[in-house]
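Removed: one protein chain of the complex. Kept in place: all other protein chains.
Our next item is chain A:
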Amino acid sequence: MSLAQTNLSLKVTAPEAQRGASLSRRIWKAALASNEFRVGLVIFAILGLAALLYPALSGIDPTKMNVAGRLQSPPFLGDKWNWAAPLGTDQIGRDMLVRSLVGLRYSLLIGLSTVVVMLIIGCSLGMLAGYYGGRIDMVIMRITDAQLSIPMIILAITVLGVSRPTIPAIILVLGLSSWPVYARVTRSVVMTERKSEYVRAAQLSGASDFRIMVWLLAPLVLPPIIFVSVLDVARMMIFESILGFIGLGVQPPTPTFGNIIADGRKYLLNAWWIATMPGVFLCLTLTSINLMGASLERARNRIYGGVS
């Protein structure tokens, strides 16, 4: 009997799931066809590969001190032709290129994980609010409203400031501070979808609410939201670097963009590259992500007629 139910609900779902899949494919294709997206993708691929491979290939330890070779300027400035450290060294002789690239790894790791946390919290709550409506909806929406008018950044730095900032703590704090937008968007889409015929059909055929939400609504509703969340990866990477900069991010000796730049600021006048070079990497990465994200967003808005 349960088999029959499954078959029935599957029969109803197939075209709808396809609708979701084909829409996301169209968004993907439209974005991929734009020059802006390609520019972003190429920059991102180069930086990503460099971050993945260079630290291991070069065999340089990002935390290894070399006091004799400290504060070396980058060789392209023409002072000393020392290609061992292509971006120079910092105040205790650590290689800036390797440090920047390792920083990029942490930045990407934290940025991506944070967005995953945001998506999980925001989309689940939005799904529940939109699907059940009524009192559940009211409570969840009140929470999101309240959170939007709370100075989350103060909460975040307070938590990280008084406890010890570890990578999971940073991810959790950042993720918890900015999910409401996802809850709102998911809710608004689910609210229109839940009244449609295929959802009613699935309900009548005895599919559980959980099943409908996970297998029917999620594949239809989530892809466009996930596309746009690419932009938030960049935003969260900036937050991570801000935390690192004020000393509340991943702690040294682990190199992150924030703590390298904070170190370099003390040597700005005689060794400007320490503070500026990691920032160049961060900016390039962020620009590439933002170009891709904005192209995806634009494609989504064209195809969906601006569901948000």
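Some points to look at:
Basically, contacts are C-beta pairs under 8 Å (C-beta built on N, C-alpha and C of every residue); 3 or more make two chains touch, one makes a residue touch a chain; residues count from 1.
By our rule, contacts and distances are computed from a predicted model.
In the listed set "2-oxoacid:ferredoxin oxidoreductase subunit beta", "Cytochrome ubiquinol oxidase subunit I", "PadR family transcriptional regulator" or "Permease component of ABC transporter", the entry agreeing with the UniProt name of the missing subunit chain is "Permease component of ABC transporter". When the missing chain is restored to the complex, the residue among A:51, A:170, A:261 or A:296 that touches it is A:261.
In the complete complex, the residue from A:33, A:46, A:120 or A:150 that touches the missing chain is A:150.
Only one residue from A:136, A:159, A:201 or A:303 touches the chain missing from this view: A:159. The set of chain A residues touching the chain not shown comprises 36, 146, 148-155, 157-159, 161-164, 234, 238-239, 241-242, 245-248, 257, 261, 265, 268-269, 272, 275-276, 279, 282-283, 286-287, 289-291, 294, 301.
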